[in-house]
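One structure, as structure tokens, below. Some questions next.
For this depiction, one protein chain was excluded, whereas all remaining protein chains were kept in their positions.
Chain nomenclature is as follows: A and B, assigned in order of appearance, with residue numbering initiated at 1 for each chain independently.
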Amino acid sequence: MQLRPLAICAIVFFTAGLAIASFANFREFIPGLLQGAWITVQITIGGCIVAVIAALLAAIAKMYGPAPLRWLAVAYIELFRGTSALVQLFWLFFVLPHFGIVLEPMSVAIAALGLNVGAYGAEVVRGAITAVPRGQWEASVALNMPRKLALRRIILPQAFAAMIPPWGNLFIELLKATALVSLITISDLAFKAQQMNQTTFRTVEIFSIVLVMYLAISIVITVGMRTLETFAARGMARGR
Amino acid sequence: MFWDWSYVWEIMPTLLRASVVTIQATLLGFVLAAVLGLVMAILRMSKSQWISVPTAAVIEFIRSTPLLIQIFFIFFVFPEFGIVLPALTAGVIALGLHYGAYCSEVYRAGLESVPRGQWEASIALNLSPYITFRDIIIPQAIPPVVPALGNYLVALFKETPLLSAIAVLELMQTAKILGSENFRYVEPITLVGAFFLVMSLVASVFIRQVESTLNRSLRNPGGGQ
Partner (left out) sequence: MTTPMVKFDNVTKRYGSLTVLDSLNLEIAANEKVAIIGPSGSGKTTVLRMLMTLERINDGVIHVDGEPMTHMERNGALVPADERHLRRVRGNIGMVFQHFNLFPHMSALKNCMEAPIHVLGMPRREAEERAAELLDMVGLGDKKNHYPSQLSGGQQQRVAIARALAMRPKVMLFDEVTSALDPELVGEVLQVIRKLAKEHSLTMLMVTHQMGFAREFADRVCFFHSGKIAEQGAPDKIFNDPQEERTRQFLSAVLEAG
């Protein structure tokens, strides 16, 4: 398992080295790509925040909410898991204006990707909450805690630790999905890549370095989530 | 007017024709993914680190970068080396490669779950490694992972709209063209969404069915090991 990050790093440096070595004048497009990468990072962060909030609300509504809220949560989860991220993006971008709701492309991007990943996240949250041993609920009852308090102070913090690895995967899925926003005119990394490809025709170099940039961001996410995981596991062994 | 039924009936035949392309891309892409995935899984489990580590890195690389960029890469970069691919072919290759990387992890889990004793018994019977793999290991490793593979089939299906980015005339691209021709996006895009929703709900019901059938037959495999 420790081999994996090492292997990835090796590939990063190899590809980056290869790419840089083969660039005649890579200054030409590096700044543009970095601009695009910054947009990608912003959308990723925004999307992750939306996803986590949507997932928590949907999971809790589905598990403990009154009937109408529960149906709403189920509808949200099934709808967003059942259709593609790109369809959702286009729907918010092209169809919402027909109903008089005009949003900035950036907001559409963050909302669509966040809600899409949030629907998958809701199942992650639900799984993690269910995995907390029943004795923890019983101890909370024995201490006369109201349900909401027990959920917030006792159950969720424990579920949190179990959620981190699957959320790491979801965040990477979200990062990958951000490339779609280039199709609704946002000049993210994927958009810049295509734009520069059309002007400079350095196809191999541009797409190689763009792939490496995405890889680098996803490594940052992986490392960040691993750190969070060790932090959360501190002092806590899953002992009833 | 929010919803125009006559427009719906007008565009329906075009969309249905496009859905054939979507399904074509899905099936071809998945066959490729299933085969590539098995190859990657076997290479990944190789005893030689010179094979297993680079394979792991490639799998990880494919899984950590956007499918859209991979589609562009295959579509735009191959011609540089003199291989001009039709858009649909490039798209199918990208889908197959991307989901092959995901499937390889599923296969690996299946292969690793076959008890070591099965290898040992095969050696004791003097079966060649190839025969052991083909007749003993694979038949035990694949059935339990069929539902997980099925989930990736659905996921792949839902990603086919990305092929619209290289102008493959699948559902999404067709819907966009219809929308721009008629200045009405509501119906085509909603219909595409509904199509995906219905198909994936049906598929997930089907997968659950397969799963429970499998569970029943695996629990009683006629003898055990």
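FYI, contacts are C-beta pairs under 8 Å (C-beta built on N, C-alpha and C of every residue); 3 or more make two chains touch, one makes a residue touch a chain.
Keep in mind that this is a model prediction, so the values were computed, not measured.
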Exercise for the section: Could you list, sorted by label, every displayed chain in contact with the chain left out? Expected result: A
Practice task
Quick one: say which of A:P31, A:P157 or A:G224 touches the chain that got left out.
Solution key: A:P157
Completion exercise
Out of A:P31, A:G135 or A:G224, only one touches the absent chain, namely A:G135
Practice task
Extract the touching residues of subunit A with respect to the undisplayed chain.
Solution key: 133, 135-136, 138-139, 141-146, 149, 153-154, 157-158, 161, 235-240
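The rule is simple: only the chains that are shown with their structure count from here on.
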Handout entry: List of subunit A residues in touch with subunit B within their complex
Key = 3-4, 7-8, 10-11, 78-79, 81-88, 90-91, 94-95, 98-99, 172, 175-180, 182-183, 190, 193-194, 197, 203-204, 207, 210-211, 214-215, 218-219
Completion exercise
Interface with subunit A, subunit B side, in the complex: residues 2, 53-54, 56-58, 60-61, 63-70, 72-73, 76-77, 80, 158-162, 164-165, 172, 175-176, 179, 184-186, 189-190, 192-193, 196-197, 200-201
